[in-house]
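Sending over a structure as structure tokens; questions will come in a sec.
Excluded from the complex is one protein chain; the other protein chains are retained at their positions.
Showing chain A:
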């Protein structure tokens, strides 16, 4: 099994090399993406086998760092995330296979990106994990920077690299602290000696900052809405669907597994707070963005927040000795991670299909695509409804479990935590409603209504392979939505890793919570809905058999715009992205995102047009990036002063450094 995993990894590395060798050959894209598809399916198969069967012994690779052989293994947690990687990677590779080839420079990093993520998941020691993590970061950076003719993409790639460095700068010391004096990088050794006192707190803070910067948790999320859309669409799909989850895997592995099960209950609090805030802020931003892919990236921030909220609750429940509830919360996080990975991949691929076919990502330049691209619209509707957490799709199943576990937050007998959990419940519900609004806005503006540009009016359906790549995640979203109970029992080995106790899951198709008193049976709900739908349709049609007549738009008695200019009418008579965003921009955006609106009305008699400007500014820019830039400026000015030192001052500085280092060495030796 692990041999197959190693072979897949090797295949990916070979593909990267082959992509360089093939260069601009016209068949390079087909070979690389076809190989990636095979490797991804291999990952999914290996992960399924690992989840269903007995855990395999770690496999020692014949190469590795000089101090120890590299060993890969798969326990429940890594197999669960590997399954997610396999499914999303498969869909993205399939889409790329059917898509017209992009620039040749995107080919070599793509297999490496997949390999980096798989290596992170399969690593059984800190070195290999960090190596895979950095490979993933670098490869995805190359993909973000692929379209570097545009200045905004260059800026996004630079920012992305900065945050990747920050993630590494936090994660390496975190693992270093866990390794202790002996420097045991193996996970088993780390588990045997869990950190205590200030070291544990430092691991918590560093792990949350490091993995959070990669996963896009507030306030380290500013790069995500810029970098994810800049990459080619199938890469954006992987970055949002899989890469953020790999970062969450590192977070879960670090905090819930390697730090041991004996950590106190308050450990969950930072995750709870950060997760809830990310969920609301991401969902709100998704409502204000004008670019389809940026909107989806912001929705990723929301979902990552919800998953971290679940992990935080699991930590808190575990610390308070509430085992079954910890299983419930961890199950919610894992289920939502898989579901989000799948439907967000589908949505990003839809955005890619729309970009290719209608020539734009901007909501204000699209519209009415449901007529030209019915299959894409169907896949988009499934994804959007799942992202809006509507039953009986997969998004609702994870949301239901999450809300059930946050509703049980009062069982931790600490009043501060109880109030915090109640607030988190309110924020999670608000995030779900905001996500629904954002998804409606995206689907309504892109697929409904009339075209807004001539280019958009000339859109056509995408190729058969791309349609298959869109229908794969959509089908999985429906399937996962209908059978979350089976999915959760599949995740039982992962839950055991996260909660440190055997997961007792009630068998069957139901999801249950709280001693089985509350339940959710999506299959029954779906069958009920379908039965009612069919019955109502036939009854109504029997009573009202008249065929539907078509007529011009009523629109409250407005006359239609002259159609001699544009065959689809004046786009200005349709709602715009800014207009749909207006209620939420005023109700929440002004206070949370410093949103602003300005109307410039011409005076009576003036003939110029009135203008309306709206925008917002993410507070993280002002509160985090601006001070960081100022600090860098100050530091570089200080460093510049070194250059002007006289030789005497240079020498005394060197001497002082030497003495200082020696003193430090002596102090360490004395301990």
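Methods note: a contact is a pair of C-beta atoms (placed from the backbone, for glycine too) under 8 Å apart; a residue touches a chain by one contact, two chains touch by 3 or more; residues count from 1.
Everything below uses one rule, namely that contacts and distances are computed from a predicted model.
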- request: From the list "Formate hydrogenlyase", "ABC transporter permease", "Polysulfide reductase NrfD" or "Chemotaxis protein CheW", give the UniProt name belonging to the chain omitted from this structure.
  value: "Formate hydrogenlyase"
Message: So one chain is hidden, and I want to know which residue out of A:51, A:425, A:505 or A:593 touches that hidden chain in the complete assembly.
response: A:425
Message: Can you say which of A:367, A:383, A:456 or A:484 touches the chain missing from this structure?
response: A:367
Task: Please pick, from A:376, A:404, A:453 or A:499, the residue that touches the omitted chain in the full complex.
output: A:404
- request: Just name the one of A:165, A:205, A:464 or A:587 that touches the chain not displayed here.
  value: A:587
- prompt: Among the options A:323, A:575 or A:619, which residue touches the chain absent from this view?
  reply: A:575
- prompt: Which one touches the absent chain: A:140, A:327, A:389 or A:499?
  reply: A:389
- prompt: So that we can see where the missing chain sits, which residues of chain A does it touch?
  reply: 367-368, 370-371, 385, 388-391, 396, 399-400, 403-404, 407-408, 410-411, 413, 415, 418-419, 422-423, 425-430, 432-434, 436-437, 440-441, 443-445, 448-450, 513-515, 517-521, 524-525, 528-529, 532-533, 536-537, 540-541, 543-544, 546-556, 558, 568, 573-575, 579-584, 586-588
